[in-house]
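Here the complex is missing a single protein chain, while all its other protein chains stay put.
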Amino acid sequence: MYSNLWLIPFFPLVGSIINGLFGKKIKNEKVIGGIATIAIFLSFLVSCQNFFRLLGDTEKVHQQILGSWMSIGILNVEWGFLLDPLSALMIMVVTGVGSLIHLYSIGYMHGETGFYRFFSYLNLFCFSMLMLVLGNNALVMFIGWEGVGLCSYLLIGYYFEKKSAGDAAKKAFVVNRIGDFGFLCGLFTLFWALGSKGVWTLNFVEISENAHLLQSGGLLVTVVTLCFFLGATGKSAQIPLYTWLPDAMEGPTPVSALIHAATMVTAGIYMIARMNILFAMSPTTMMVIAFVGAATALFAASIGFAQNDIKRVLAYSTVSQLGFMFMAMGVGAFTAGIFHLMTHAFFKACLFLGSGSVIHGMHHAYHHAHLHDDPQDMRNMGGLRKFMPITWITYLLSCLAIAGMPFFAGFFSKDEILWWTFASTRGSYLVWIIGTIAACMTAFYMFRSLYMTFHGEQRTDVRAKDHIPESPWVITLPLIILAGLATIAGFIGIPHAIDVAHVGNGIASFLDPVFGQAQQLHNIGIPEDLAHNVGLEIGLMCMSVVIGLIGIGGAYYMYMKKQELPAKFTGAFPGLHKAVFNKWYIDELYDFLFVNPCKKIGTFLWKGFDVCVVDGVVNGIGWVVKGLASGLRYTQSGFLHNYAMIMVVGVVVIVGYYIFG
Amino acid sequence: MADNLLSLMTFFPLLGMLLILVIPRDNGSLLKSATLVVTLITFVLSLPLAFDDVFTVSGGMHYREFHEWISIGNFFQMNYNVGVDGISLWLVMLTTFIMPIAVLSTWNAVDKNIKGFMALLLLLETGMLGAFISLDLFLFYIFWELMLIPMYFLIGIWGGKNRIYAAVKFFIYTAVGSLLMLVAIIFVYYYAVQSGAPINGFGIQEFYRLAIPSGAQYWLFLAFGFSFAIKVPMFPLHTWLPDAHTEAPTAGSVILAAVLLKMGTYGYVRFAMPLFPDALQTFIPLLAFLSVVGIVYGSLVAMMQEDVKKLVAYSSVAHLGFVMLGIFAMNMQGLAGGMIQMINHGISTGALLLIVGFIYERRHTRLISEFGGLAHKMPIFATIFLIITFSSIGLPGTNGFVGEFLALMGAFESGLRWYAVVATTGVIFAAVYMLWMYQRVMFGKMTNPANENLKDLSAREIVLMVPLLVFVFWIGVYPNTFFEKMNPAMEQLLNQMESKVAVVEQVEQPVVAQMVEYK
Partner (left out) sequence: MISVYHYMILSAILFAIGSFGVLTRKNMIVIFMCIELMLNSVNLTFIALSRHLGNMDGQIFVFFVMTVAAAEAAVGLALIIAFYRNKESIEVDDFRLLKW
């Protein structure tokens, strides 16, 4: 019935192989881009079919097994796919947003050398991401997990001639690998923990069914989930492994939109959601997740204040929003987390693509005027509204969504998260406070970027000023669609308190088969008295809207009304500004703590231990033998009588020994 | 034909060597083609093994051949006793598979005394195949030493600047180990004679059943283990490898990495472990510790290397650490991981060394700092290099992952949990040193004018990489092809070791006393 699941990752894989092998010969950009876009669009169609079929189906969990991958003794891993509401939603987001970004890339990447390479990687990424999402066991998921890391590496390093791009690519992969270390440890521990109870499996369905064998709240399950969470912090850019994501902006903008905003970075959230039963069993891990998420949300938002590169602002915003999702996971609001993941995919992809559109225009203008200014620096922009009206509108809508203005998508998802942090049995007021502050800051820096880019006076070099074009339709069409989604997608998750028309919370009931069991078993949810306290919920909602408005107002005041204020502010606190501008020196700290010591140890082990100690011993033995030999060789006098004498003495000694000894 | 397929396969290269010896020495291309044909025929001869389903059914020895060879009354008896099982099968296949590739790689690289080079390569192949199929300890020892000599000359004559030092170091390291092993072999034989157990020359299958007292096992395992540990090479006996690799010609280092190092790990699986399972139990913590140190140490040192080939050599130390850790896990996953990782290392590291050879042929340097920005001039090379790099890093979907994952999982499921956790950090380091190297060689702007005129890979070079790439993905996606033939043999090995440990515990004191008297 669901036997065409394999087609979903298969199409992009084929697209990737075709473009990878023959793209160079094809040359025609339209054909290359067309192949890639059609490939991902076909999987979007198959995804739609499966999604709607699942929607009408009473049985919510379906697996398709293609065959055995590894089978040794007790370990049997299959190539298999799993379709349940969670993965169904994810494939829709991945293929949907993916298709739009493929389309966008045809316009954005026009004229780049290695055009075919780009689309091959992009398709390969979609393949990996779909494997990650659809895998029915942890190992197939890990294929996707590492596969997206690989594609991220390739795409960040797309402009490989730039050293910074190469560095960023390497950093992304290595930091992700640190996360993978956690993932693997978690996997091994889980396999062993369940195995010692008699169930040797890596299959998600079987893990869920047998999770009760482990002691709830026990050390083992905490270790397993913490290990997996380490994996998630790597992939989803959370403290302490978030540092790669801002650097990843070296890649082309569509990549940032697809990989570093909408899909790949949400893999960690997805993984936690996929294993929600295990995570629900460990309150300790949940608490850690909630606090790490909250800390990241706040911390990244603070860095977002002082960045001038439009993409870096968005990057830190992504880190911060991912923090919100982790907060949701940590307080047991799995549905809200996934909901925010989806809405975030829409508005953040739209924001990135919007910034791409701006960069594209700026680049065009600078190129036209033969200037080499930085097309990504917001200090060179301003007033672009009149040149790029569509980009501006879509950017504005997305900003409103991310700031959580009423009835935009972000409003529903973010408020749901904050409500859970406040009211959930696993919630905490501290997390809620941090979340609310971070929400305010989000509104502030997002609108700062909006004002600096599209409003106010134009700061572009006069020579380039009038050559900024609106982008072509392949770029603006995805923007419009995404902005539309960012505006209306929230209505699938209307909270109970304001559900006046009684349409119900669509996404919650859809995802209930995935999360309901864990939430029930481990008493995760909104307590009865709070659940019916409509007034409180609406009150909090209004409060967060007000907080968002304060952020927007602050940005308007500082960047539109009193434009001298930011400079004054930095003048007043030069140290603070410098620290924020330099991202709190976290990269330098890591270099100091980990990178440089590793290099030093490596050099020491090589030049010190290997060459001196080990080879010293080896060569030393050689020298000793050589030395002894050069001493002893003087016994070889060449006189026959000496030799004969020694022989006789020897004989006498030996015979004497036998006679008298 | 099938009756003596193994002998035919093993000695065909030797026959080929005789053929090479009658070809005039100045006819280089004929010499090369003839060698290539000989190695290809050997490969074809070995193919029936790979397609034989008997290995999926039974874990015992197949294709047995037995002839009495040297016999001195009751005093000394050794036989020509050969056979393959699921464990040696893939190593034999790897050898016959890698040889034509190695020969093809020398096409332009070797120009002095081609005749000698080719003859030694073929002699080496016979030695390697013989060592993998020997079921008689003495015969194994002969082949083991037979490998050493051609390799010594390959490094010493056709090597780089510091070749004599490297060759002598290689020789002495290995010879010291082998002599200890020889003493141990003789001891085992005379112990068997003395104890009156049924033996068949130096046949290992009979030796497997010996109940050697644990005190003696301890020393015997040390002797065997030391010899194999040098060959693997395990930390801290690894320092010959970087030198040997750097100095050896490309074909030499490919064979060295792909096959010769596997002799050590194979030796553990075939000889040291099943012969002395009791002592193994004592040494596992130490050996696992050294494996893990090897992984971390090899990675850290590899990170700082300036010479690409040295980097690959140190990465071998790390990769072989995974193999050893998997083997010492003593369960199916670990053993399977170790075994498949041996094949993987042969393929990935072999390919990496070929890649290093390609750029060395073009630029006559291997220093990372001399390169940079090659991706632009050599796109095909860059792609292949990238795939191999990620295979070496162990990206899922490529071969490296399957091996590392299973080895680590096996170690984790056994008592080596904490070792496995530390070893898992190796996956981070692997990414660091490989990607850093790749970045410095391939990415960035082309700053060195000497690289301006580099040509992309030629058809010959692509042809010799493609089979390796096929296996990179084959093992990554469907390793069951290999596992289904290994599984019965590994199961048998583990069962046999388990039952033997039980037997040894029951050995009574008089046998030990007799032993001491005998000494």
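For the reader, a short list of remarks on this structure follows.
Lettered A and B in written order, each chain numbered from 1.
Everything below uses one rule, namely that a residue touches a chain if its C-beta (ideal position, glycine included) is under 8 Å from a C-beta of that chain, and two chains touch if they have at least 3 such contacts.
In this text, all values refer to a predicted model and were calculated from it rather than measured experimentally.
Shown chains touched by the hidden chain across the complete assembly: A.
Looking at A:58, A:113 or A:637, the residue that reaches the missing chain in the full complex is A:637. Residues touching the missing chain, restricted to chain A, are 633-634, 636-641, 644-645, 648 (touch as defined at the top).
As a convention for this text, only the chains that are shown with their structure count from here on.
If you check the complex, the residues on chain B that touch chain A are 169, 172-173, 236, 238-240, 242, 297, 300-305, 331-333, 336, 373, 375-376, 379, 390, 395-397, 401-402, 405-406, 408-409, 412-413, 417, 420-421, 424-425, 427-428, 431-432, 435-436, 439, 442-445, 477-480, 483-484, 487, 491. Partner chain B is touched in their complex by these residues of chain A: 24, 68-75, 139, 142-143, 145-147, 150, 153, 157, 160-163, 165-167, 169-170, 173-174, 177-178, 180-181, 184-185, 187-189, 191-192, 195, 598-599, 601-603, 605-606, 610, 613-615, 618, 622.
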